[in-house]
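This report refers to the structure that appears directly beneath it.
As you look at this complex, bear in mind that one protein chain is not there, while each of the others sits in place.
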Amino acid sequence: MSSTLKKAFPIFASRTERFHYLDSAATGQICAAAAAALLGYETTARANVKRGVYPLADAASNAFDAARASIARYIGIDDANEVIFTSGTTMGLNLLAHCLTAELAPGDEILLSELEHHSNIVPWQIAAARRSLIVRAIPVKKDGTLELAAIEGLLSARTRIIAVAHTSNVTGAISDTSRIAEAARAAGAYFVLDGAQALPHGPVDLKRLGCDAFAASGHKMFSATGAGIVWMNKELAHRLPPFLSGGEMIRTVSLKGSTYAPPPHRFEAGTPPIGACLAMGAAAEWLASLDWTAIESEERRLTRRLLDGLSATAHTTVLGPAGFCHRRGIISFDVDGVHPHDLCQFLGDRGIALRGGHHCAQPLMERFNLAATTRASLALYNDDADIDALLEGLESAVRLLR
Amino acid sequence: MSSTLKKAFPIFASRTERFHYLDSAATGQICAAAAAALLGYETTARANVKRGVYPLADAASNAFDAARASIARYIGIDDANEVIFTSGTTMGLNLLAHCLTAELAPGDEILLSELEHHSNIVPWQIAAARRSLIVRAIPVKKDGTLELAAIEGLLSARTRIIAVAHTSNVTGAISDTSRIAEAARAAGAYFVLDGAQALPHGPVDLKRLGCDAFAASGHKMFSATGAGIVWMNKELAHRLPPFLSGGEMIRTVSLKGSTYAPPPHRFEAGTPPIGACLAMGAAAEWLASLDWTAIESEERRLTRRLLDGLSATAHTTVLGPAGFCHRRGIISFDVDGVHPHDLCQFLGDRGIALRGGHHCAQPLMERFNLAATTRASLALYNDDADIDALLEGLESAVRLLR
Amino acid sequence: MTGMASNSLYNQAIIEEAKAAVGSGTIETPHVSVRCDNPLCGDRITLEALGNNGHLAEVAHRTRGCLLTRAAASIAARHARNLDTAGIEAALQQLDELLSGNKPLKEVWPELAIFRPVASVRSRQDCVRLPLQALSLALAKLGKTSNP
Partner (left out) sequence: MTGMASNSLYNQAIIEEAKAAVGSGTIETPHVSVRCDNPLCGDRITLEALGNNGHLAEVAHRTRGCLLTRAAASIAARHARNLDTAGIEAALQQLDELLSGNKPLKEVWPELAIFRPVASVRSRQDCVRLPLQALSLALAKLGKTSNP
């Protein structure tokens, strides 16, 4: 099946050398549908959106709204106007950290976790410093999942926000969103979900996940770089102040002061990354049309093969959940005595693309007492040949480099 | 000449119907070089930048740095690391408003002008409200240029920032940057230049313009939507705190606190809009290779034809400088008794793309006592046929709609 | 793509209706006064009304707007007398169906048919809606005042 899927990704046909792309957690490859939407808009249908009335501009505005609607469907939201276009997850989390903390009082608390990506840590730290808030973090268990038993002890009457990743970009661990949502509801806190690593693995239903706000990136869900989305519940969106300001997000501007447009426009200052937004809509449409039961079972099968193979490799330790229920095919491992960058370089030169480093998750590295790991991350286009290549290459790397 | 140039823009060959694009101040059409860089990266060379070591990632990082260097050359900057990638001018001005005001004390003053785009007004207003700063504005003369004689009276010992547009997006008026730079230097204030409408008209030399910070958008200089740049002088860049935070802009992150990377990375949180950045570099390279003396004289000739034609059209008044020395080919006009949107719609249906509205410059509209204008904006691909079509179409529009 | 349909956007009927400007003016001591803006273009309609038992008795409007807004304001004013909430809702529904390119179930205000070409031009649809929304707002406001 992945061979059919592979055909939907132009990069694979374009590579003549060996190419085993196992770095989709950093960025996914673009699917043909997204590439076509991007290129079609940029080269033959370009006009700015939201204000023009000539046919090309009207069509661009319509396409922009249609992309919003496609993404809304992909994340289980009825009202497309609840989808806010951003330039990516990082921007989205900055927006949420800024806007949600605007309402907080000194001493109010924000609960993160030890496995967060820096983009879901630093914006909250900066907001906390500005407004004298307290940041706490849910610890991570030895298997890479959240220690949710600790959550009650970490919540207080002052907890206003819980912000965690749906899926760890280091270990692939999936968070138990329903328990977190419940805890947030009980505490009267908003639940912010970092969905960067969730959307590449199929449609989500935000209503079921129970979050109040959500951020994700297009480039990780097989669309172009440069666009992402934030979703927040309607009540929040209508109440919160803007973050970025400028053109398109205002109602009136005078030199004495300005008033703001309703959401989503209030949160979309300036010319949006139109091409990448249209591409993200196209990617969402295409992804929504796939058979995710089949894709998931294939991802699990390959993940199992990889986990088994790694465990059988000398000097190699896998981080993260051993089971397949609470994880995605994002696998970090440590080869004792071999530096991740040497490993990535060595395998990279053999056509195997892996990522080595702290994966923008230094607190999690500290938790595991590692400076860095090597990560293989799977997506719907990976197949057995990729796993074989990695496992074989790893054998020789350990022999040579250790 | 513009017929040769026109060939470098894929949209014109793709349109089978009449197509006179006169809305380049809203967004320029993408040039083939930028489109190729965008598509090449997104579909056949995609990897995340800054951290990967496998060949595809190394190549992407190199291309990203090369794009930085191309843009640095286009704006006359020696050190490419002074170029900060953003998602556009609006984002860039938000960054500058946030970071530059972080150092100010209550009562400090910011001087804008009456002709600014909302993106160069609202971020300063928001920063001013947060930090109790005072915002003043240089008035605009009847001909659309800045009343620089008033500047001395507007400066005070507390003026810390002067932020104005290089070129008005409504009237095409060019600001006298050397006088403003001088005033800023004398006042000990930083001079921020909104260069959104400057870069499409040829390379600039920021050192000669005398500004301390500069923001612009790729999509207005014939590149993709979704990327832009900020430049600041080295001293500022090294001193200022970050704006957006998250991955790639840190040195170290722990749950106790984080430290930041040096510029440009400090200001580039998260996965950048890589495709659009590479496209912007390619556009800068291509633009830098053109004969701007010839292009400018052609733009002036067309602008003169258009100004003359509009003056000769019944009920029509042109805003902005009458001469050609202090303006670009961005021409706003008012047809007495005809609503700009009716005009734009009517002409749009005849293949002529114009923009009607307040052009995100409501204070300037107020200055001229208008709710909206109709704007024709020229770029290097426009020709006599575009001017003829507009002037002819306008005649019939006035006859029918008035 | 939308070229053909909107070519006929400025049909004679719309232009004439805009120029007719039925109801343009002011009321000396209105029961309610409302203002509606179109943020796209800064267009504005200021509508004053006298009420009568939950119905509109008289309206007058000052409309700064494009031909579409002015034509819609004129039609709205023509039907304002005796209009109640149900009536304006029915008219708005007819308009929305027209603008979605469908055939309206009920032709409550037949003149609205002149806006059929606007179905293909999404960016201008709010221009047509604005005057009807002003009427709706005026009626809502009237409901909250104790007018005769």
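Note that the chains take the letters A, B and C in the order they are written out, and that residue 1 is the start of every chain.
Everything below uses one rule, namely that a residue touches a chain if its C-beta (ideal position, glycine included) is under 8 Å from a C-beta of that chain, and two chains touch if they have at least 3 such contacts.
Predicted, not measured: the structure shown is a model, and the values here were computed from it.
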item	value
Omitted chain - touching chains that are shown	A, B
Per the touch definition above, residue among B:L22, B:A37 or B:V53 touching the missing chain	B:V53
Residue of A:A294, A:A322, A:A385 or A:L400 in touch with the missing chain, whole complex considered	A:L400
Touching the absent chain when the full complex is considered, from B:T27, B:S61, B:N120 or B:N382	B:S61
Interface with the unshown chain - residue positions in chain B	51-53, 55, 57-59, 61-62, 65, 251, 261
Positions on chain A contacted by the hidden chain, ascending	17, 339-342, 345-346, 348-349, 351, 356-358, 362, 365, 371-372, 400-401
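Simple rule for what comes next: only the chains that are shown with their structure count from here on.
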item	value
Chain A and chain B: spacing of chain centres that average the CA atoms, whole Å	31
Distance between the centres, which are taken as Cα means, of chain C and chain A, whole angstrom	45
Chain B and chain C: spacing of chain centres that average the CA atoms, whole Å	38
Where chain A touches two or more other chains, by residue	51-53, 55, 57-58
Per-residue overlap in chain C, given as positions that touch at least 2 other chains	3, 6, 40, 121, 124
